[in-house]
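Data block below; observations after.
Here we show just some of the chains, and they stay where they sit in the whole.
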Amino acid sequence: MATNGNQAMDEDKSPAPKNYQEYLMLQNLLKCQVLQSEKAGKPVHDEHLFIITHQAYELWFKQMLFEIDSVREIFVVPTMDESRMLNIINRLQRVSLILKLLVDQFIILETMTPLDFLEFRQHLATASGFQSLQFRLLENKLGVKQENRIKYNQQHYMKVFNDEESIKMLMDSVEQPSLLAVVERWLERTPGLQRHDFRFWRAFETSVSRWLDETIYQPYIEETDPKMKETLMAEYQKQKDSFDTILDPIKYNTFVERGERRLSHKAFQGALLISLYRDEPRFHQPYQLLTLLMDIDSLMTKWRYNHVMMVQRMIGSKVGTGGSSGYHYLRSTVSDRYKVFLDLFNLSTYVIPREYIPPLTMSMKRTLSTLSTEVESGIEDQSSSLESSDQSNEDTSQVMFTM
Amino acid sequence: MATNGNQAMDEDKSPAPKNYQEYLMLQNLLKCQVLQSEKAGKPVHDEHLFIITHQAYELWFKQMLFEIDSVREIFVVPTMDESRMLNIINRLQRVSLILKLLVDQFIILETMTPLDFLEFRQHLATASGFQSLQFRLLENKLGVKQENRIKYNQQHYMKVFNDEESIKMLMDSVEQPSLLAVVERWLERTPGLQRHDFRFWRAFETSVSRWLDETIYQPYIEETDPKMKETLMAEYQKQKDSFDTILDPIKYNTFVERGERRLSHKAFQGALLISLYRDEPRFHQPYQLLTLLMDIDSLMTKWRYNHVMMVQRMIGSKVGTGGSSGYHYLRSTVSDRYKVFLDLFNLSTYVIPREYIPPLTMSMKRTLSTLSTEVESGIEDQSSSLESSDQSNEDTSQVMFTM
Amino acid sequence: MATNGNQAMDEDKSPAPKNYQEYLMLQNLLKCQVLQSEKAGKPVHDEHLFIITHQAYELWFKQMLFEIDSVREIFVVPTMDESRMLNIINRLQRVSLILKLLVDQFIILETMTPLDFLEFRQHLATASGFQSLQFRLLENKLGVKQENRIKYNQQHYMKVFNDEESIKMLMDSVEQPSLLAVVERWLERTPGLQRHDFRFWRAFETSVSRWLDETIYQPYIEETDPKMKETLMAEYQKQKDSFDTILDPIKYNTFVERGERRLSHKAFQGALLISLYRDEPRFHQPYQLLTLLMDIDSLMTKWRYNHVMMVQRMIGSKVGTGGSSGYHYLRSTVSDRYKVFLDLFNLSTYVIPREYIPPLTMSMKRTLSTLSTEVESGIEDQSSSLESSDQSNEDTSQVMFTM
């Protein structure tokens, strides 16, 4: 389990809670709503909603961080085996449900109106959502790329934090492997990528060629109308170019360097392999995982988008004292630059029709119908020796996947 | 504005917050999550979710109490005029949106499983949702009837609270006028109820008679088939009996005494009057209000129902140490006994076809096309004197409505 | 794939659709909204919403039937292996998402008001949701028990259908194995139930005894206060009685006969086995499946509950011409009688703390770390012969599970 970090645990010696109120520490929790407008002598009704909504967001951010941390820790353990997949999937599913709730939650804050907001806005001084530590941690731990971040009023997001603890937490979140990073390493170990008897990538390359050939190039040859011929040629070239960006490792890496792809070439191949052969038992859960990562990414952008809509309604394009408008800054973060698992969305660009997908070899089929755990891989060693001579490679890839 | 009560305001002298973290008091808020299982040396991952979810519920309960209190205060002010209706409606709409969110929120807690729950349940000791002070306050302030409450393990809900402050807050919530009570008084002042020239209730009674006569009794007379005749007679009797329960004040009050109706007879008439003539401008917002009260009531029971479903999944019908099962107790609270605005739902039983609704008199029509505020009622005094002699009564009823 | 049944396929020879409108047959689809009030010369605005909402429900019912049918067909195939689990899970997840949408959809229909409804209600004649064929099919295919159904106005639900085709479809839905039935048979084959070396049920029984002993009976012995002693004794007896209802096959079957449990004793054991050992890789997906079945059941009752709330608001407890009120009939269907997978909810009653769960034997552990498919079970035959002599039994149970 992820340790609860710096928080709370210093109170370790506190007596056991006697009841619901004590267990939930409501005495403290429900004292955290101090209306600045009330302190200033002119209470504004809607400031209460403003505070509660943001606090609810922060509570759920904490929960998501807790789940993401625990998933990263599971992935990072060198002896991680497939028995942990149910945990991983359940926890990411939970994150996805929380995000769904948070996306919907804006509708409540939107019942506040610009005029109401203006009435207590002055009391916020320079307080701004841009200063939410937990949201930055969440982005970093998921894997938002530092270089992709957009500055707000020429200000780097880290500059708004100046207490040591926050800075340390932020630095750690950047330095420790993100969810993207641990998933990438795991994908690189996808069983089947390096098997001598299967050679997925070569087989896939051949299939793509055959597909383009049969469905575009041949029709092009047989076409007599020059205009149609031209169209087909253009289409053929476009498709070929598109596939080249993943088939040609040099081209692929150009995209990585430009920041347009985030996964290593090998991890990308793993993800494609899982997508194409998801019906094999061993890929069921990996496939569910990839789907959940896209769900989370997609919900994060929906959260950003709903946030922008709310801000536009509340302050229009009103310019802050500092310079650029909050609306325009936030609008710019609803972009593929902030998408962590963009490569997974783009996988669908490279999916080919089922009849062209390379058939599995018998031994590959077998590998994918088996889960690998320590105990079992022992057995398999035995059984596999009865089967084929390239099994040693097979086992390697397999053990790596389940590491 | 509702004062923030006992909480927070003693910290009045605290310095103004410098940033987001301080404004939201995150330093305190995010320290309120102490896992008892962790303190006991065996951290259970899912306890974190359990705590966060309940804390999120409590934050939103606080917000709803804040809104309900403010609405009650508006209604209670003797000089309340219709210019506050927009506030009332917006705040109840907000409560309704919050409840909708809370109903959906159970789906997140349901990702915890019985086995996980069992692992940290021991650390909860006797802590139970039955001890949520804010939820009891919410019920009381809406107007759940004390006699209608169901005991849990022969225990009165108040008995679980033993600190003075909680007890005082509960007592106050029972003694102060509930939302139901203030709405009731407001409904009793519905313009039109007491006007000499309109006499709504008498007109309605006549209309009902005519309707039953023309649509059931006449067909009964003309029917020759004895079987059909009998059916029609039975139908006629049933409808008549049903309407008698509201038309006959004595019968009506029997239902009130039995606790099957909550509104006074007069308030019930007001609610029906608004429903039937909702298209008159002056009833637009009163009608929206009645709709929102039903929405809130309906969402409260949906919350209860979803809560029960969650508990059934988590602990089955497992019996607590105390005696009866939590599941069965909660199941019994999903009932009309806990519905505060049940009378409004039942209004639809007494709606009659549009063509039978008594037409408004000219002067009544005029009253309903005008909003009443102090300034304006001054004018109306003048203009009305040009119109009819029963205006003094009209004004009374009007002023009372807006009181 | 489930065949599309009686519908649509006779149009097999129709030309391929040229565009979006033709593909979706919008020309026909958007002609199905005929307002009876308009035909009668007095169009009522809200009848349009009434029709569209119900049609949207029926479209989604069709989709759910399609998914449930396909899942039942997968389960029923004698050679079904675990490679289909991803399909099953994805399709049930889809059903669950659709149900969630349908639960939310009532909020739209609730914008219609009693007065509006009354205006076109006469044109509905005897048309009633009670006559939705697809909803009845859905209930039957999930596994709602015929004897558990509540009559509406003394009328059996089937009696309202009188065309041959509908009756045939209903009869088929009763006679063909329901989702409950196929899941029951599959649960009875849970690997581990019949293994000589593991004997789950005996082990579980022992664990329960030990647990009750150590946590209640021993404290009882050591207690000196007679009042506390009595309480503990009562608690011990209650727990013992509760577990006896599942441990003692005769008692268990009494509950089955009374209709209070639906699963066979063996299937119930399988479900408990999966729940307790869900972290074993082979039980990951079975566990997901059980969770989804509860989700679906739970959402079906939420749908029923929201339906009731909507009806109460629309017609109150108004009595229909036929006799009893629609509200009371519907209210009575929101009950455990209509819960298909009630036994799964009750599982949580019998979950015991993790430290008391019987440890797996090595060979059982191995079985649960392996997926079984035809290819692989071939290998396992070989490898297992190297292991232990009771493997033949193991294989049987395994093959049956995956059948």
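Order of writing sets the chain letters: A, B and C. Residues in each chain are counted from 1.
Everything below uses one rule, namely that a residue touches a chain if its C-beta (ideal position, glycine included) is under 8 Å from a C-beta of that chain, and two chains touch if they have at least 3 such contacts.
All figures in this text were calculated on a predicted structure; none of them were measured in a lab.
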Enter the number of copies in the whole complex; the displayed portion holds 3.
4
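As a convention for this text, only the chains that are shown with their structure count from here on.
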When the mean CA coordinate of each chain is compared with the mean CA coordinate of the whole protein, which chain is closest?
C
Of all the other chains, whose mean CA position lies farthest from chain A?
B
Per the C-alpha means, the centres of chain A and chain B lie apart by a whole-Å value of 42
How big is the gap, in whole Å, between where the Cα atoms of chain B centre and where those of chain C centre?
34
Can you list the residues of chain B that touch 2 or more other chains?
none
What residues of chain C sit close enough to touch chain A in their complex?
82-83, 85-87, 89, 278-282, 284-285, 287-288, 362, 365-366, 369-371, 373, 375-376, 379-380, 382-383, 386-387
Could you list, by residue number, the parts of chain C that touch chain B in their complex?
110, 113-115, 118-119, 235, 238-239, 242, 275-276, 278, 291, 294-295, 298, 301-302, 305-306, 309, 312-319, 321, 345-354
Residue positions on chain B within touch of chain A in the complex are 1-4, 7-9, 11-12, 14, 16-26, 28-36, 38-39, 43-45, 48-49, 51-52, 54-56, 58-60, 62-63, 66, 70, 90, 93-94, 97-98, 101, 104-105, 107-108, 111, 123-134, 160
